[in-house]
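Here the complex is missing a single protein chain, while all its other protein chains stay put.
Our next item is chain A:
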Amino acid sequence: MGYRMDQAGINRVFNGLAKEYRLFAPKCFEYEGAFSDTDSIHYGEVQTIEEIELMKKSNHSFKDALLPISETLFYFTEDEVKVADAPAKGALLFLRSCDLHALKRLDAIYLQNGEKDFYYKRLRDKIKIVLIGCEQAFESCFCVDMNTNRSENYDLSLDTIDGEYYLNCQFREWDMLLKENALEETIVMPKHVTETVTKVHVPDNLTAAVAASTMWDEYDARCIACGRCNFSCPTCTCYTMQDIFYTDNGKVGERRRVQASCMVDGFTDVAGGGSYRKKHGQRMRFKTLHKMLDFKQRFGYQMCVGCGRCDDVCPEYISFSNIVNRLDSATQEVSKNE
C-alpha cells in the first residue's frame, strides 16, 4: 500500500517503529570528516527524518549495522565463556537499491556459504528494510551496469517529492500505523535510476589469466594500502579476530572481530613471517578479481554492486570503475603474450 505523508506524519511513524526497531540511516556527522571543518556521512542511529542524509551518498554503508566495525563475540574468564548479548531491538535499515543488492551478497557469504554465521544471523533475523528511492545517480554510481539499480524486496520505500514523503509498504503489519499518519493513500513506486554517468564493462571472456597483466604494476606506487575502498564497500565481508586480555586483569578478556581489508598490511601474513601479497598492485588485482570474477564463479552473480563508494573515498584518486574498464585491454594483453 502507498502513502503520502508530511514531516510530522513520518516522524510519528518513526516514533511508532522505534518501539521495536533501532533506526539506522545515513547521517551527517558534523566536523567528523578527515579534514578540519568537514563532515562525515556514515550510518548512525536516527530518531527523525530530518536526521537522515537523503541528498548525499554515505562514505560507509549499512553493513556496519550487520557486521559491526568492531564486534565483541564473547567474554572469557579462566574457565567460563559468556556470549555477548545482541541488541534487544531489531534494526530498521535505510538504504538504496545498490545496497539492498549488497545485502544479498552479505547473506550469500554469511548464511549460504557453509555453516551459518551465528552473530550475523541473530542481527539479520531482526532487520527490516527501508528502500531510499534514487531520483538520479551520483557521479560515481554504476548500478545500472551492475544490474542493481532496481529492488523490490523491501519492507518500506521512501521517496521525497516537494518536501513530502511517499512511502510504499510491503510489510502488512505496518499498514495501520502508516495509514493513521498519512495525508492520503496513493499508489507509490520507489524511484530508480536508469542511467549513470560512470559506466563499466566487465569483459565476458575475463579469466584469472588477467592476473599476469602489467596493468596492476601501476598500483604498486599509486595505492597507499589504506583500505578505505574495502571498509566503505557494502559487499566486503572480511574480518579479523582479536583475543584481548584486559590490561587490569590478564586472566579475563574478550574475543572480538573487526572488519578487515585485503589492501591493508598484514592481511595475508602467515605463521613464519610470510606474506602472500606484498605489493599493493597485487592486492588491487586480488580485490578486483574477487569482486568481478571469483565471487561470480561461486555464486553466479557479480559481487560488486556499483555503489561507487570506493571511488568516492580513495585518497589517491584511484578509480575502481576505471580498473574494471581496463580489464578488457589487460585481457587482450595477456592473450597476446600466450
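The definition used in the following text is that contacts are C-beta pairs under 8 Å (C-beta built on N, C-alpha and C of every residue); 3 or more make two chains touch, one makes a residue touch a chain; residues count from 1.
We take it that contacts and distances are computed from a predicted model.
Peer 1: What protein name does the UniProt record of the undisplayed chain give, "Sulfite reductase subunit C", "Cyclodipeptide synthase", "ABC transporter ATP-binding protein" or "Anti-sigma-M factor RsmA"?
Peer 2: "Sulfite reductase subunit C"
Peer 1: From the list A:24, A:231, A:286 or A:320, which touches the chain that is not on show?
Peer 2: The missing chain is touched by A:231.
Peer 1: Just name the one of A:11, A:160 or A:242 that touches the chain not displayed here.
Peer 2: Of the candidates A:11, A:160 or A:242, A:242 is in touch with the missing chain.
Peer 1: Which residue numbers on chain A touch the omitted chain?
Peer 2: Counting over the whole complex, chain A touches the hidden chain at residues 29-37, 40, 42, 59-60, 68-70, 226-228, 231, 240, 242, 244-247, 258-261, 264-266, 313.
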